[in-house]
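Attaching a single structure in structure tokens format; questions to follow.
Some chains omitted; the rest stay in position.
Labels for the chains are A, B and C, by order of writing; each one numbers its residues from 1.
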Amino acid sequence: MIRRLPAWARSPMAVITLAVTAWFSLAFLVLPNLQLLAEVFLADGGLSTRAWGRLLGSERAMSSLRNSVLLALTLSVTVNVVGVFVVLATRYFALRGRRILWLGYATSLIYGGIVMVAGYDFVYGSSGILTRLLTTVLPFVPEDWFVGYPAVVFVMTFASTGNHLLFLNASMARIDQQTVESARQMGASQWTVLRRVVLPTLLPTIFAVTVLTFLGGLGALAVPEVLGGRDFQTIAPMMLTFANTPSSRDLAAALAIILALFTIAMLLILNRLERGGTYFSVAKVSTQLTPQKIGNPVANAVMHVIAYALLVVYVLPPALIVLFSFTDARSISTGTLRADSFTLENYATALLEPTARWPFVVSISYSAVAALVVILGLLFVVRLVTRFPRSRMSTIVEYVLHIPWVMPGTMMVLGLLLLFSTPQGVVGGRVLSGTVGILAVAYVVGKIPFTFRLLKAAFLGINRNVEEAASLLGASQLYTFRRVILPLVLPTAAAITALNFNSMLDDYDTAVFLAHPFYQPLGIFIRNATSGETNADASALVFVYSVILMVIATITLWLIYGGGAARILRLLSPRRARRRSGDALPLDPADQA
Amino acid sequence: MITFENVTVRFGDFTALPDLSLHVEEGEFFTLLGPSGCGKSTALRTLAGFNDPASGRLLVDGRDVTALPSDRRGIGMVFQNYALFPSMSVRENIAFGLKVAKRPKDEVHERVHEIAEQVALTPAQLDKGVAELSGGQQQRVAIARALVLRPRILLLDEPLSNLDAKLRNQLRVQLKELQQQFGITSIYVTHDQDEAMSMSDRIAVLDHGRIEQVGTPREVYERSATEFVCTFIGSVHRLGEQAVSRLSQLPGSPVAEGLRSYVRVERLTLRERHRPNDGRLVVDGVVDRADYHGYFTQYAVRLGDRSVSVRVPWSATESAFAAGDEVAIGVAPEDVLQYERSGPEAGA
Amino acid sequence: TPPQSGSGDGDSETLTIYSNSVSDGRGEWLQEKAAEAGFTLQFVDLGGGDIQNRLLAEAANPIADVVFGLNNVYFEKLRAAEVLEAYSPSWSGEVDASLGDGEQFWPIVREPIMLITNDEVFPGGEGAPADWPELWTVPEFEGRYEVPTALGGATTQMVLSGILARFRDDAGEHGISADGWAQIGEFFAKGSPAVEGTDLFARMAEGEVDMGQMWLAGKFSREEEYGITTTAISPEIGVPYAVQHVAKVAGTKNAEAAEAFIDWFGGAELQAAWSNEFFTAPTNEVALQDADQDAVELTDSFTPQDIDWTFVAENLDGWIEKIELDVLG
């Protein structure tokens, strides 16, 4: 009898989606990892324990591991402190120039990696602006004061607040203004309101963002490499080296497993803390939170001072990067400017030479394709999972899709490479290594967990009745999905797509293993230029590339967040866009001041 | 036309509807009335196909629709929270079902305008986003969206609950008219007794997923089958044992002793003291408070240590009382409703 | 490099070449010359280690036709993994076959890997260390020389090989004596770790360090860029030579064209032209006469260190692993 089947099995769309998901997960999430683990740990038909002995015996490996975990834990605190402050300053309190503050803080969203470190170096490095100021005023301060654990934490903290700016801002926007007012009414001071009413409501989002922060800290590569100094090196560079050395890959895999355990532990802890679920406002109609004036003049002044000090911290590095991109390698390396340092040559090279333009084309194409594929695919999967929330099927799908978070990126990539360098039945007996497609697959895989989580939140925010209403009006599942559900999650989907797109533009780690020889993306080009193995020092060109990437990232964010897309739509079709503009962006960061 | 046959609905361990059987006639305006959480929405949603019954059958026109997907049941529904499509304009919302059914453009246009007029939406409002409308207007869009498909069956889940009294009255009348005009069989869910009484052909009173009584408004109000129905609908005054005993001794009185006994507050009479009692039980009291309601006045009258509410329509009391006035409350024995401690047992 | 128009994977007209030495305009130059000679070339421009890993991964389905520019160590490993195919180029008689394996990979360019010192600190090399071990034994040099932090680079691996090969002890860990491991530990401990993203010359210009590892061509292009002059020290024991080789990839679909290209590329005419253009010392003896004499002279001014590259290739991964785990830090 039909009714004995689980509910999802009765929906053709669900069955198809599930079949595709199962195949994709098996082929690209499960098998590659199994292959990798088998390869490194099953030596000569037995379980090899060599890697564990080597790692445990290595003081450096252990201290690097400790440092990575320490960094991840520290960042989980510092990023939240700064992130929450940043969100308070731009969304909660009525500070002067909130818009400018937001734009300044948002710079952390448009650049990263080695170039970002260079930016901070211009300020805090041994010849940086601040260092020069410091050493003049306080001669006993050493030139290389900005190094080690504090420096790494400092830079990474400011680099990682982007998620707060987007996601915490969004949930701040969902707080009901009247709860704040009623607390004030009952005699609570502004500080009490913040502590007892506002922050608890934000906690679930804070936990969710903390997962991202923790993962970022655990896998930190560029910043500790440059600023860690002797005493604060982390595990990621070592893992990368081992992953690159075939005979040492078991070490990389072993490290990956250790990191995976920490990640799982963190996910479990946060899931438990998060169990209360998202606090949706219980109000029938909630009033939008308007920025709060700070009553106490001293607190107000202090808040302004800190906010603008942070603005300087945020803005100086990228500003200097832009400035120095117009100079030669020597100026960049030494952080000094002379009148004759300035040149447009780098830009000319980057923009005019066809061979120099090619990596851009490749990177943008890959990023765009992967970002679109992952969002399109997951739209269906998340729809499936949220339609049948309590089924075992949904639970399994959800767990499987989190694999790429648990397995460090390099290892996922190695698994793909190893598995698909020989013909595999699961992909129709083809060899995928060396094809154009495999890099796209890897990009898609890497973006699945992040996309899945955010998209799921968006779907859960949709009133079920809307869907039911459509079905009663005679609409099929697919039609309902297309015409009713999709428009509702589109703003979130677009935002995720933009973030994914930006984050893949300068990828190196994945591309270096998987890129097709003729389609090498920008990340490889940049790394080659900085690796010190070329004759000429190409660091100037790298700055130019980075600035161009910043421009692309800014445009993407503007399209999604700054209402750019709406503006363009309005130009194209005034009637349509007018109505669409009514849709609130679920991640809308911009205060409607 | 619509039949619930021993329908049981469970959510996990919780049984929302234990064993519901109901029959609704063609063209009838049938109301499910009951307190919050009694399973009204669940019953509707099961009929619409959103809940799978654990057992039992649903018949529409004699056909078993239990396993039919909801988009093929041909049922219209107005949701408790409107469930409008937020990304569409008012017009698109209303036209949705017609477009799904691939009706020609002209027809869609015409029918949308026609129904919009009937629910008093202006053409200007048609092109707004639904979020730009006020609550009452949104509700009318939801109604229009369901009616434009001319469903033979219409389910309405508290469609008027968020409107102000004036608008609510207006829409009640309009809804009823549309229903009669198109001959739509309607099941209406509400917890507002007044609404249920004024609109329905028949009412089913639900409690904890069980039907307490099915009947016309007058039956349900005047011959409440159970104590629950009696107390849930309208305002009643519970009579003390002494009063019951005295009432039972009046000549020709149907009142029995030892049962729980009630009288509707508007059946109580309020007079100056020492007037002839017309075969009623008369008790002296003092007016505590008089709440003026316009077309009636509700008095709180103190009888010893109890307070009794008495509702006096304006025309029955040209001379109003004020707090402190000494009055006499009268109960006619034939107005007494009596019940066993629990279970359905009517006295009248 | 964008794919040439009209070309696809395994296109019979187009040769796919993996190389780590086509940057800085070398690739474009070679493409032009090759076009004149009737070859269409596509380059995959990656670091040595990355090329090796790719070739290993693609062994079942090779994309490359020819690989060149890597040093002995890489080629030894590729050979061991059976990624290459034997081919004897037309010019095999014009080179010292013992630089390669005399079978699968053949030498084209050799380049000394040197310790260079800043002339501002050690004018004309005066007061500079005479050999690598002095760096960590002479107290004045402590913290003044740059040591690598990422061990994947070819130059770095050459330097490490040059130091470790001196302590060969087949009974020792990874073929190196305990003393050798102690020495390399000192080397890293007393050096100034390289800063990712900052060039050695930039650090010398800043005065952060005074010396570090460099290869010949790199030294000259950077001196110009940073406006400082350096001197390369010439130890008695010699310096490791990075000898770049060329080889045919096993399973190439363009075997004939690949062979023709190798013949042309390693030939005297092109090698001489390459030398003049990019300041290198060719291994082709016939090419030497027309080559850039400065480059040849400078290259020859160093004694080649006697290193058993097969031994290095066998053990290098182990060394790197051990250094990563036990030495650095």
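Here is the rule we go by: contacts are C-beta pairs under 8 Å (C-beta built on N, C-alpha and C of every residue); 3 or more make two chains touch, one makes a residue touch a chain.
The model shown is predicted, which means the values in this text are computed figures rather than measured ones.
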Formula for the whole complex, using the labels of the chains displayed: A x1, B x2, C x1
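Definition applied: only the chains that are shown with their structure count from here on.
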Distance between the centres, which are taken as Cα means, of subunit B and subunit A, whole angstrom: 53
Between subunit B and subunit C, centroid-to-centroid distance (C-alpha), Å: 89
Distance between chain centroids, defined by C-alpha means - subunit A, subunit C (Å): 37
Shared-contact residues (touching 2 or more other chains) in subunit A: none
Subunit C: positions in contact with at least two other chains: none
Residues of subunit C that touch subunit A when the two form their complex: 1-3, 16, 18, 20, 23-24, 28, 42, 44-50, 53-54, 56-61, 63-64, 149-155, 193-203, 205-206, 208, 217-218, 221-222, 225-227, 278, 317-318, 320-321, 324-329
Contact footprint of subunit A on subunit B as seen in their complex: 45, 48-50, 52, 67, 69-73, 75-77, 79-81, 83-89, 96-97, 100-101, 129, 131-132, 135, 145-146, 149, 162
Interfacial residue positions of subunit A with respect to subunit B in the complex: 2-3, 7, 284-285, 463, 465-466, 468-476, 479, 483-484, 487-488, 490, 579-580, 582-583
